[in-house]
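Removed from the display is one protein chain of the complex; every other protein chain stays in position.
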Amino acid sequence: MNRIGVFVCHCGSNIAAAVDVKQVAEALGREQNVVFSAEYQYMCSENGQKLIKNAVKENALTGIVVCSCSPRMHEATFRKTASEAGINPYMVEIANIREQCSWVHKDITAATSKAIILGRAAIAKVRFNEPLTVGESGVTKRALVIGGGIAGIQTALDIADAGYKVDIVEKKPTIGGKMAQLDKTFPTLDCAACILTPKMVEAARHENIKLYTYSEVEEVKGYVGNFSVKIRKKARYVRENLCSGCGACALKCPSRNSGNEFNTGLDKRGAIYIPFAQAIPNIPVIDAEHCIKFRTGKCGLCQMNCAAQAIDFSQKDEIIEEKYGAIVAATGFDIINLDKFGEYGYKTYPDVVTSLEFERIMNAAGPTKGHLERPSDGRQPKTLVFVQCVGSRDTSGRGKEYCSKICCMYTAKHAMLTREKYPDTDVYVFYIDVRAPGKNFDEFYRRAAEQYGVHYIKGMVGKIYDDGNGNLMVRGSDIIANEQLTIKADMVILAAAAKPDDSARSLGTMLTASMDTNDFFTEAHPKLRPVESPTAGVFLSGFCQGPKDIPETVAQAGAAAVKVIGLLSKDRLKSNPCVARSDSLICSGCSNCEKVCPFGAITYADARVNDGTGMETRRVAVVNEAVCHGCGACAAACPSGAMDLMGFTSKQIFAEVDAVCR
Amino acid sequence: MQINEKDKSNRPNENPVPSDENFTPLIVAFCCNWCSYAGADLAGSGRLSYPAEVKIIRVPCSCRVNPTFILRAFQKGADGVILAGCHPGDCHYSTGNYFTRRRMTLLFSMLDYMGIEKERTRVEWISAAEGAKFASTMNEFAEKINSLGKCRRLGDLRCV
Amino acid sequence: MTEYDLSLEAIRMSGVYPERCMKCGKCSGACPSYGEMEYHPHQFVDMISKGRIKELMESDSIYKCLSCFVCVERCPRNVFPANIVEAVRTLSERRQGADRISPDTLTEFIDGDTPQQLLMAVMRKYSK
Partner (left out) sequence: MVYDYYPGCTLKSKASRFDISAVKAAEALGAEMREIPEWQCCGGVYPMACDEIAHRLPSVRALNEAKNNGRDLLTVCSACYHVLKSVNYDMKNSMDVRSKTNSYLEYEKEYKGETRVVHYLEMLRDDIGFDAVSEKVVNPLKELKIAPYYGCLILRPSKIIGFDDAENPVTMENFIKALGGDPVVYPFRNECCGGYAVAEDKAIAEKKSREIIECAKKHGADMMITACPLCMYNLKKYADIPIKYFTEILCEALGIEADGE
């Protein structure tokens, strides 16, 4: 016999303002099987939970319906309450009368009657709830971090320091990511390499960290605690165990046609190369597309000059299979392609550069050894114009609709550094808004304007063109002075919008981690679970979750590491008991369910059954509960109704439909 | 002075469809837990309103929805049934929504035959980030159902 | 019609959503006619959304727009400033006796090479 208790939450005024909670409690109290009904200000509070526990004991409740916020918020809380009160946690159902009722319907009468209907549906469902027991599975004590930039390195170091094994997969030949390319960092102006390279070295030497550079994740299977991952280790054509990193090969390489990625293509590198001096691992890689040996079969100079005999042209890609308990996405960012912004002349004029290119030009290890020289003729520019929001906050379809967050600050940094090193320069910054809401950020930007004499112009550049004499003419508006001005500039630096790295999308699909329309990974909760993906066992670190600067990235990397450590520290994981179950008495062994299962959780076995006509042996479906994720595809595909999904049984859903349509 | 938001909406391409005042439709929305249900929650936290006639039933994945659930809703008096899941390729369970797509195409093609206008059913892909899309889809769907009017009830033979 | 209603009418006619503007000023940074205008493209967008259409209608700026669509092309927020200028101009011209150039004065600028296209454009742009 069902004895159901109904608990209606006011959520302060969040629900009570738009829904007559008293009326809801009364109406639901009259429903069949309901023996207790109450409303309270905050059901999730200590006192609210006490109210539930007392009601369970006093009324010998068998099922609980809480009319409150989204189950995504507090289902877990109320399940725990139920189990503390001595009934099975899966005998709880939530009617979502906040997000899906009081917050979206302004009319009290309509919202109240909807709340009652939603409550009825939950009551109807809970009548058919069955006590479920949580299963358990083991945890592989090893984590995988995808991406070897500052986010990935920091996450890996924190996990490794806690004593767990962690692997980093980086698609480039070296770890370090975008931060390795930067010159100075805002707002302290300390050198990026000086703070990053020690961490890179530490990651490489750490006994718990294994690096897979020049490698990509190819397949992810399994579930939280038990992921099985295939990693493609691309052929470097250099044997890592033999190479001493002397660099003789790179010096001798006669091919000099490839743009140097590390210097954003501002200079050339050989076909065999070490990306930069502090690269980790310090092992070269052959770019087969540009290698003369690969193209024509002749050359092999690098091989002849390698004392360690490490060059191996016959090397093949290698597939590594490894098991992990947790995965961290740290794929980082890139800047957008500026082809669609012809008015800025990025493609037409060599002296119009992106901020990342400018970063390399200003870097002492860069192509100009840190001297400010413009790409076209190597002259030191006297007038520099910075343009912000190039493709950021753009809803026209050419750029990205979000704010890239980092540009205001790095532009202030660039402007400041330029003025400091070259006091004879004129520096202009076109801005729409200066967004500097960080610790010491606004002070930093103001310093650029006040102490370094950077001219900030509120307005936007409309066109950049050459005057036929090799000067760049920058035409833009100054909204505050209400004038249009044309600045004769020697160099223009565009703050191109930042976007998630291209690899994020396919990785998201592999991890079945949800992503937003801009290809940022979605967090499990925007405020309360910012470093977890909704997919259990997948965590997020750095820019791949949303625009971030370095301090924020490092903070989030640490947070993600803590979550991973928390997961790996458990010996057993509780698994979701809402899994599929097959009734061998009804199953005809048709294989429909097996075909639709995305996880391979269904197999077939012979079972001895007695359907009333005598014992017989039949081929029936069997669900592996540890592998089943509980999507319910099999239950909908089953023609006989043998397959059902616990927690969402057909009976329960029919009951809900009936209640809603009553 | 600032131009009033409400006045502005009266632009030529925004002619609202007149609705029958006495008729309030009953709409059942099956939402997958990971994308569309979360999208509905986001619509809630963004206070994006949609008609109260829309009642949401949570399912783990859109592929959990057996065609009989939808027929049952019509049988019991629903005027419209909408099924919302993750975008193709983004299913939390990798491939669930592909099954939904195929299954529902088949079901919808048979609805006319049963006396239910095709427009009373719909499959939509709404991600957890698309609160605004959830609200606008529900508004639009409710408007559509409003214009179609009451659904001819599928008689439940077992009940009579 | 009150100024408020006129502004609303102009917004309706233009089919534009001026509230999408994020005040970046790119339209004015690109406008080839900026120097000739008293009110500039970004001001048109701003003022119309504040219901200040009278000043715009009375200013010569509405005749200085070249309808070159540079502002439309480069606007990062899909605002279409040119359509707003056109709507204000059309509203102004639809009033009785508000033709900028009438068929009578048309001959003033005609010379032997004047293309028909120009006459047509003038009739469309400067009179009702």
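The first chain written gets the first letter, and so on, giving A, B and C; residue counts start at 1 in each chain.
Going forward, a residue touches a chain if its C-beta (ideal position, glycine included) is under 8 Å from a C-beta of that chain, and two chains touch if they have at least 3 such contacts.
Please read all numbers here as calculations on a predicted model, not as lab measurements.
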| item | value |
| --- | --- |
| Sole residue of C:D5, C:E36 or C:E58 that reaches the chain not shown, by the stated touch rule | C:E36 |
| Sole contact to the chain not displayed, among A:T188, A:T348 or A:S569 | A:T348 |
| Options A:E58, A:E318 or A:D466, residue touching the unrepresented chain | A:D466 |
| Residues of subunit C (touch criterion as defined above) contacting the omitted chain | 12-15, 32-33, 36, 63-64, 66-70, 72-73, 82-83, 86-87, 90, 100-101, 109, 113-122, 124-126 |
| On subunit A, residues whose C-beta touches the chain left out of the figure | 341-343, 345, 347-348, 397, 463, 465-469 |
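Going forward, only the chains that are shown with their structure count from here on.
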| item | value |
| --- | --- |
| Chain pair whose interface holds the most contacting C-beta pairs | A-B |
| Most distant chain from subunit A by Cα centroid | C |
| Whole-Å separation of chain centres (CA-atom averages), subunit B against subunit C | 43 |
| Touching residues (chain side subunit C, partner subunit A) in the complex | 20, 22-31, 34-35, 40, 42-43, 70, 74-78 |
| Subunit B contact footprint on subunit A (complex, rising order) | 70-72, 96, 98-101, 103-107, 110-111, 113-114, 117-118, 121, 508-509, 512, 514-517, 522, 534-535, 578, 596, 598-599, 629-633, 635-637, 645, 647-648, 650, 653-654, 656-658, 660-662 |
| Footprint of subunit C on subunit A - complex, ascending | 343, 389, 393-396, 398-399, 432, 458-463, 475-479, 482, 484 |
